[in-house]
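Removed: one protein chain of the complex. Kept in place: all other protein chains.
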């Protein structure tokens, strides 16, 4: 196997001059395969669009590698991207865990890595080559709680966390602080796990506490199923409020009528087309015949941001275009308008507060975000 | 000292370190399942304990890596004994499911432990694992395993696998031996865990699930239960195969699954059967000698077995 | 003091009394046989003596020391070794390794000894090997040392069981139907071997259905029927005992 | 407090009976060929998907879909056995176990490729089966008609299977085969056919479970076999692997145990408690709740 591989690499290296390689580091076969697959679809679409005109006169080539949510494999992949494929940039995993395992390698190898989705703490601190582009929970979470408690007047909260999902655990912390800061009252905290399908026990517990609303920090699959169980047990007028983890058509595909009225924040909404997103959504539907979700949008934007930085720096060398990328300002992505702070942390504005109406997200409120 | 580091492209270095860690893990499991016949479906749990221990020792107590490495082994072994004490009295599939259960319990507990970051885990672990120290530890483990296999202790373990009642009637305190053996096997897993932690730099409970245990088990069975060279080969192959299959992208795991079935069907006793190191050396040597006279003829048969 | 003594030993399996208050004394240096119909409880007596089952009641003592309730591995160490009616060899091990395991209780290197292999351990290992080879030669298996146990023919497997038991330097050897499946020729060889072992100073406790074999070799014969001892004495007396004839021997024996 | 107890008890029984439904097939295959058939979970998943496709794409009646899924998986189970397990019958059990793991990885990734990694929803119960109705049993403990259906199905299957295995000719042949292939053949038993029957029955049970559980939870996903399969396997062992009533009660015990963990506020330790129960039970009774302990005879 090794012999064949090196020959192949040799071949690619000579051809490297007329393509710009961007690595896709994601999960295609593991537990988080749905995030990885969607990110990749978004990236491919972006690359296709860019290749119509070329970037710096070259073609973008997405080099895919599946890590099946195994950090050892992810680490090897990043090494391969850097040493063998000689990629210019890596679109990193949407999860914080994998990003933290791979970012130090990228940074040391001086290749730009932009995580399309990781929201946990201490990611960009890993080094100057590490970026991320996603609406930070620290921004969206408080805005949402503020709205629910102060504008809708709901006080009593049932908070549900998915304990095996780091995103959910992190967001729950943010939600909790925001609830308390706004004078809300957490009447019960429950835990679920990603992959669970039965929530009857937790919902029965919640029912006994009569909350005004349910805050869930996890993803759409469990969110939809929890709400179904909530209705099944006869709680007919409370809704779910959550993070952008709920942003997927799967949410109502699974939840049906039960998720009507649910609220979440996000930086991207297929139902709220702006000039940029309208075209993206239309093209996406044409290409994949389904609605895009948050991961599609983030994967798409990541490639576009990289390409823009390359054009600006007139170079595909990460050591060169990294600076241009760090100066990205008001980039009109489909997942929101992005500006990088000095520490490469994104500020995305505005935050949309959305609500499910007739099995679609509809706009409740646009919250502008302070640019510092 | 660091003559090995930087000798190879970083990608290959990274893969070799991964292979080395898996060899260490698989040899520990081989001792438990291959040599002694106690099916464990929870080896990843000890990898996990070793990894977390080592991360805690270096990050929270600021102690050097070598200390962390030892602590990882010892703490893993302690848990091994703690779990082994009740569980090793069970047999066959009941033992298997209990080891599996322990792995799941451990994960569940870690998710709920803020000290180690819960689901977010621990990040920023100093990268102390190098090609050199991995190779040294792997070699040490291999040597220890080979020596043990040939000793009175190793022989008794095989006897327990073959017939526990008869071995008790020969004066072997089967339970005590199983416990000692489990301690050694889990100690080894702990070492692997320490190397893992300081290579990957991030630990999350989800990395150490059931499937990780299964992966390690696959290496042992595929290589040949009870065979040290087999286990090394199995660990190398199964780390390399997904890497080689990388071109096939999302078909990769389908192919991997099918390959497992095919390899088992064609080599039901594993790639190396139960060949031990001695026979391997003898055979290679024989072939080498024979090759001096009849090089031509040997080329054909040299491919198999 | 008798070497092995059973005192009102009883064991029940559910409602079944497999061994029913059996008294038995075996003197040092004797060949004691235990015979009886199928299912009389002979193998069960062996299982009791070697600690596989704890007796429901009664005591078993070896050299004056009570051993019931002790684990098999402790009992072996005291000097009691056995073979099995259904051969139980370590099939995937070589013949020599099988015997080496028999030597287990007379050696002591632990896991660390095995890893570090100090001179004392090496010496011990050498001793194990020599003694094991002696035992193999005793049972005429010297040239089969490197074969896998499972590849031996039946008769040789039976002999290997004896060699393995001998390796533990027992004072008493329990043989459960050692001649089963052997032809008359092989049985004759076996008789010689057993006599030789006795000459080495060992006591032998034997279960066997071949009466020619039993009567020709034993000093004393005890008879079990339905778990109860119905006779005990020198072979010719037992052979004439009408109760034994009715329950076990039948009319035309030997 | 007391009412919450009954509510959670019902929740537990309902959840447990879904485990039981799958555990029955597990335990049956185990009982015959002593193989932990890791692919059983994937067959269950396939059954759920086939049922879904029949209902949503071919618009057949749910009963037909149910039978269709069973038939499909029956064939699939038999083929899997022929390809992946039969050649390994005389090898170590671990070889067959690894082969089963290979099949399981293969099937779940195949499903990932075909159906995607995102979960797919089942049509609402009222559209395909019947409108959900709940009945108040006592003290606030509700039970829906769907739950009753699942509990009843598992119970009926348990009784039929138990009778079948203990009392019919084929059932006895299955047990004999599990203990000694060669001797079973010497009795005139067509061993290959018996094993095929076993897989056919076990796999169609898995499919039935898949469709029912799909309807019940409203969702199917490529990796659901692993997640639920692991619990079902645990249930089977808890009950005493190989024992049919054991699988049923093991499943329910596990479901109820988990639910009480949730009820007392330990929902984040739910899995730990489920497996903790298992380990505790095995320590007290090493062959599971209903497993018969065979005295070792030397």
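Order of writing sets the labels: A, B, C and D. Residues in every chain begin at 1.
Heads up, the rule we're going with is that a contact is a pair of C-beta atoms (placed from the backbone, for glycine too) under 8 Å apart; a residue touches a chain by one contact, two chains touch by 3 or more.
Rule of thumb we're sticking to: contacts and distances are computed from a predicted model.
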| item | value |
| --- | --- |
| Candidate names "Nitrogenase protein alpha chain", "Nitrogen fixation protein NifU", "Dihydroorotate dehydrogenase" or "Branched-chain amino acid transport system ATP-binding protein"; UniProt protein name, chain not shown | "Branched-chain amino acid transport system ATP-binding protein" |
| Visible chains that the absent chain touches, using the contact criterion stated earlier | C, D |
| Listed residues D:114, D:186 or D:284, member touching the removed chain | D:186 |
| Residue among C:43, C:83 or C:168 touching the omitted chain | C:43 |
| Residues of chain C in contact with the chain not shown | 13, 16, 36-43, 85-86, 153-156, 177, 180-188, 209, 211, 248-250, 252-253 |
| Missing-chain contacts mapped onto chain D | 169, 172-173, 175-176, 179-180, 182-192, 294-295, 297 |
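Criterion: only the chains that are shown with their structure count from here on.
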| item | value |
| --- | --- |
| Each chain counted as touching chain C and chain D at once | B |
| Chains most often in contact, by C-beta pairs | B-D |
| Innermost chain by mean C-alpha position | B |
| Where chain A and chain C are represented by their mean Cα positions, the distance between them in whole Å | 72 |
| Chain B, residues touching no fewer than two other chains | 107, 111-112, 165, 250, 253 |
| Residues of chain C engaged with two or more neighbouring chains | 52, 84, 88 |
| Interchain contacts (touch definition) - all pairs | A-B, A-D, B-C, B-D, C-D |
| Chain B contact footprint on chain D (complex, rising order) | 30, 36, 83-84, 87-88, 91-92, 94-99, 101-107, 109-110, 112-113, 226, 230, 233-234, 237, 241, 268-272, 275-276, 278-279, 282-283, 286-288, 296, 298 |
| Of all residues in chain C, those that touch chain B in their complex | 50, 52, 71-73, 76-77, 81-82, 84, 88-93, 97, 100-102, 104-105, 107, 109-111, 113-115, 117, 121, 124-125, 128, 164, 168 |
| Chain D partner contacts - residues on chain A that touch it in the complex | 28-29, 31, 33-34, 36-38, 161, 163, 190-193, 195, 197-198, 200-202, 204-205, 208, 221, 224-225, 228, 232-233, 248, 250, 253-254, 256 |
